[in-house]
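Down below is the structure, laid out as structure tokens.
And then chain A:
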Amino acid sequence: MKSLINRLTEQFKVSLEKQTKSDLCFIRVNKDDAEQLIRHCRDHESYTHLSFLTAIDRIEDNKFTLTYLLHNYQSHQSLGVHVELDRENPVMHSLHRLWGQMATYQRELKEIYGIEFPGSPRLNDEFFLEGWDQIPPMRKEFSTVEFCEERFPIREGRQSTDAKQTMKVEIYPGRGE
Partner candidate 1 sequence: MEYWITKIAYYLLTVSIVMVYGLLLSAVIAKTMARVQGRVGIPLYQPFIDIMKNFGNRTAISHGIMFYLGPVFRLAGGLGTLAFIPVIYGSEMFSNFHFAGDILLVMYFIFFGQLGMALGAGEGGHPYSAIGIARGLAQMTSYEVPFALAVIAVVVQYDTASISQIVAAQQGGFMNWTVFTNPFAVAAAMLAFLGMTGYAPFDVVMAPNEIPIGPATEFHSSYLSLMQINRAIFAGAKLVLFMNLFFGGAGNLIELVAKTWAIYMIPVIVGVAFPRFRVEQSVRFFLKIPTLIGVLAIFYVQYIVLK
Partner candidate 2 sequence: MPSISQQPHKFDPPLEPDLTSGKYVKIWHGPQHPGITGNMSLELTICGDEVAHCKTHVGYLHRGFEKLMERRTFIQNFPVVCRIAVPEPAFNEYLYAAAIEEIAEIEVPELAQWLRVLNLELMRLASYLMWLGGSSGSFGMTTVYQWTVTHRDYILDLFEEMTGARIYHMYITPGGVRAKLPEGFKGRVLKVMQGVEKLLYEVEKVVFNNHVFKLRSQGLGIISKDMIDEYGIVGPNQRACGFERDLRKDQPYLVYDQLDFEVVTETESDAYTRAWVRYQEMHQSVSMIRQVLDKMPEGGSFHADLPNVLHWNVPAGETYVKAECTRGEYGYYMVTDGSEYLQRIHIRGPSYTHAVSVMEKLAVGINIADVAGLMVSLHTYPPEIER
């Protein structure tokens, strides 16, 4: 992995974030170099398999972090590429020309995070949700409990206690502290 990181740092402005285990490490690249980096990894470093693409909502420092996880079938190593997006208008270049399933991931992220991928095919089709009229549900500021209370009527007679308190008081009495 180290040699790969060195090779990449020569060509791109990448920074090694962390290497969690021997066959997995995460690097960070800014969003304009991301396509070139990923294309380079796919074509020349034989990271040919895209495991997934997902986003992390870091609301505390007001950013979205995209994670492209690539896998190398020869060396059995995985490389996670982090791309940070501004949370106010999150726009990322569409990489649907790199992998066939990328467009699907981008569709999902557009729906559940509201991240724009201009040019991605069928981007605005509904994927999971139908007739969704709120802010994208996976964003941290979307509170699913409040939404449920005002949208779905609950059968009366159900009391939902705080599970943590219940465990402290009833299930493991005395072990709470």
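Selection criteria: all candidates are chains of the complex that A comes from, given by their letters.
Worth a mention:
In this text, contacts are C-beta pairs under 8 Å (C-beta built on N, C-alpha and C of every residue); 3 or more make two chains touch, one makes a residue touch a chain; residues count from 1.
Since we're looking at a predicted model, the values are computed, not measured.
Evaluated over the candidates 1 or 2, chain A touches in this complex the candidate numbered 2.
On the side of chain A, the complex with candidate 2 involves touching residues 18, 20-21, 23-24, 26, 32, 35-36, 48-52, 54, 56-58, 67, 69, 73, 76, 78, 80, 93-97, 99-104, 118-119, 121-122, 126-130, 137-138, 144-145, 163-164, 167-168, 172, 175-176.
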